[in-house]
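Have a look at this one.
Heads up, one of the protein chains got dropped from this complex, but the rest are sitting where they should.
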Amino acid sequence: MSFHPQMPYGTPQWHRSERVLADEGPPFAFTPENRQKLEEIASHYPPERRVSAVLPALYLVQEQQTHLTGNAMAHVAEVIGCSRAHVEDVASYYVMFFTKPVGKYVLQVCRTLACALNGAEHVTAELCRQLGVAPGGTDAAGEFTVMEMECLGACDRAPVVMVNNEHWHECQSPEAIQALIRDLREKGVAALTGCHHTKE
Amino acid sequence: MEKVTFTIDGRQVSVAKGTTVLQAAIEHGIQIPYYCYHPGLGVDGSCRVCLVKIEKMPKLQVSCSVVATEGMVVDTRSPEVVEARAGVFEFLLINHPLDCPVCDKGGECPLQDFSYAFGRKESRMEFPRRTFDGEGVRADVDFGPTLMLNRNRCIMCTRCARFMRDVAGDEQIGIIDRGYGSEIATFREEGVHSVLSGNLMDVCPVGAITTRDYRFKSRPWDNPNAVDTICTGCEKGCNITVWIKAKPEWAKGSQLARITPRYNADVNQYWMCDIGRFGYHWVEGAERLSAPLVRKADGALEATTWDAALKALADRLGRADWGGVRFALSAHASHEEMFALGRLAMALVGDAAQSSIGVGWNVSAKPQAGATRFTVPDVDAPNVGGARAFGLVEGERPTPTVASLRAEVEAGRVKALYVLDPGPAGAIGDLSWAVAARKDGRLPLLIAQGPVATDVTRAADIVLPGCAWVEKDASYANMQGRLQAASQGILPPGDARDDWRILADVAAALGVPLGYDSAHEVRQAIAATLGSEPAVAGIAALEFRRPAPAATWLQASNPMERLKWDFLFQDVLPLKFENTRDPGHRAGEKT
Partner (left out) sequence: MRLPEPVLTPHVKKPHGHTLEHYLQTGGYQALRKALALTPDQVIEQVKQSGLRGRGGAGFPTGMKWGFVPKDSPKPKYLCVNADESEPGTFKDHVLMERNPHLLFEGCVIACRSIGAKVAYIYIRGEFYHVQRVLEAELEKARAAGYVGKNILGSGVDCDIWVHRGAGAYEAGEESALLESLEGKRAQPRLRPPFPAVVGLYGCPTIINNVETICNVPVIFDRGAEWFASIGPEKNTGPKLYCISGHVARPGVYETSMDVTLRELIYDYAGGIPGGRALKAVIPGGSSVNVLTPEALDAQASFDGLVKAGSMLGSAAIMVMDETTDMVWAATNLIHFYKHESCGKCTPCREGSDWMHKVLQKILRGEGSMRDIDLLLGIANNIGGKTLCPFGDAEIAPVVGMLQHFRGEFEHYVREGRSLVPLAPWRAREPAGAHAH
């Protein structure tokens, strides 16, 4: 790799950064369906602006394998036609991209003022207590991850819990947590109340 | 050019239309600090230290992004500006480790200097600093083959990321995380792999990106002399500054401390490649030749004096053999050397002189992104343009001709081969055929002139030690046909001599003196012979620089930066800006 003969790369005297990297992960490629979905989304933008589709591409990775890995980001860069550093840059900026493994259900509790005024602190505390994790952590079984999120935009239904970036559970209370965990285990995301009036 | 006139700090300044307030201030030596702006990278508006007050605008403005208009009134020293600017410096320093004593940037650091001039006298921060990879130099981590990264020192000006994206055309550096946790990073810590990587050290306004080459090598105040010259690594001819170390220790070590690019709008803008920047170590390397060598009867090369070597050369090269002399000339040779060699060839070979000279150089493709705005040429020699001007090679894109001598040499028809290669080892291209022919006797005499020991000098009968480019005044024509002067920065080692003089000495020893007493006379002769040739036009009037005290660090990296340093070091107010502060204006602080 080095073009400087007097500067060999990777010699032990230069230590590596302690930055926590996304794991490299298994080899990654989009499934044909996801690749097709991505091409459909990319067609919404001018052809020379394909990089606009980098966020949708990262979402598709998460649909395919729950979190972003080094190989997945490299694949996105290749498919989108931008540098790998750019993909990592973007992926690290947005909070809804997970660069480390998460549980099957990511419970994202709003912590901002309107939810906090309605007891969000209790909801988080109770979730953490029952699952035996700290905020940001994943339980031993790899089933649940508890995250604190900033304002989710449903303050009239405070406190709000979002699950896996897309399913909503509203008007939570500490007392309802046990049932929430049980229902998720038994019925999956179908157990959630949904947001506003989408449930008809 | 259309001009606008406006006022900064009560001074009328006149600048080209479209100039920003910051650019105008820099041009006129008015002190406004800046980090994210760089003349080669454009305006980003993110560091916020170039705040100024502009009349009729309610808020303070960042001067980098305000285009000067006719009659505008700008104030850089009002209490409001001083206070706000000091506030931004306080923010910049709350997490910057004050590890200046172990930082390569210390002493020539814009954060140090601007903080000194514009910052608060103390910080109100009482919490531990943010650290990424430990404290102090422990945080210097791998950033590719040439660089080190210290993320603690980074102030997020993003010049490096913008350089890679906009100039190198290869977005290898991104920002990771956001807000307070933002940091500069390459994909999965792979590091920067680019032939332009050294420029990242130049653009970094703090010690976050440093080069391994310069790491702990010298303090800026130990490099008091610098010479403005050009790089001869390839046919681009980047304008550079060579920094010369002057502590007493230098006698034991190398004098060349580092090489940095120097602004030339038409050649290299603000940049240079790593090959030129880091590839200079051969100049003071172990292979340098410091005395003439002559092969003794027992076959060993022996160091000797110039008189003895020149006499040996005259003895070995009988007059009857002159017509059979051939010349292998490296395109690393300067105009002066090519011209002197041509004169020598005419004296020896006569009318066939032109065809007796083969010119050689290397060609190598550099790994660069297609979108790069700074292309490093394939031709690894500085003076193919000169060889063409002297009629030694032909065509728009000439190819090396040295191999045309091969058949003659291998057939045993050449009496003597004179090799002139002032470049690094092997710069002339492949001469293994000449070495082989000398060894098996088909070539009776091999004379080598150059600065370093190579396979050719090891096989030669007579070796004449020449100068590296930084040890002599010489002129070259780059790929644009632009005549440029390379100036002497340091003395050659031992008895090594300027190459044109060696050729003149050889001619004199053979009894056909060229008649030049100085390089200037050679240039005058070139002008008289070839004056109309664009690649040499004006050569007699060419000016050479001398190592000058770098009273201002980074003096030569580019004129814009130079201005900055000039005014900072000559004009720092001893009382800082405290005296302009209104004590009652310091909101939120008890004194």
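Order as written gives the chain letters A and B; numbering starts at 1 within each chain.
In this text, a contact is a pair of C-beta atoms (placed from the backbone, for glycine too) under 8 Å apart; a residue touches a chain by one contact, two chains touch by 3 or more.
Computed from a prediction, not measured in an experiment: that's the story for all the values here.
Listed by label, the shown chains that the missing chain touches in the whole complex are A, B.
If you put the hidden chain back, the residue from B:10, B:101, B:179 or B:370 that touches it is B:179.
Considering the whole complex, the residue from A:19, A:37, A:122 or A:185 that touches the absent chain is A:122. What subunit B contributes to its contact with the hidden chain is residues 43-49, 51, 59-60, 65, 84, 87-88, 90-92, 94-95, 124-125, 127, 155-156, 175, 177-182, 587-590. Panel shows subunit A; residues 44, 46, 49, 51-56, 58-59, 80, 82, 86, 89-90, 93-97, 111-114, 116-119, 121-122, 124-125, 128, 134-136, 148-158, 162, 165-168, 194-198, 200 of it touch the chain omitted from the view.
We adopt the following convention: only the chains that are shown with their structure count from here on.
Distance between chain centres (mean CA atoms), subunit A to subunit B: 47 Å. Only residues 132-134, 138, 141-142, 144-146, 148-149, 151, 170-178, 183, 185-189, 191, 193, 195, 212-213, 274-275, 278-279, 281, 367 of subunit B touch subunit A when the two sit together in their complex.
Interface of subunit A with subunit B (complex): residues 1-4, 6-10, 14-19, 21-22, 24, 70, 73-74, 82-89, 92-93.
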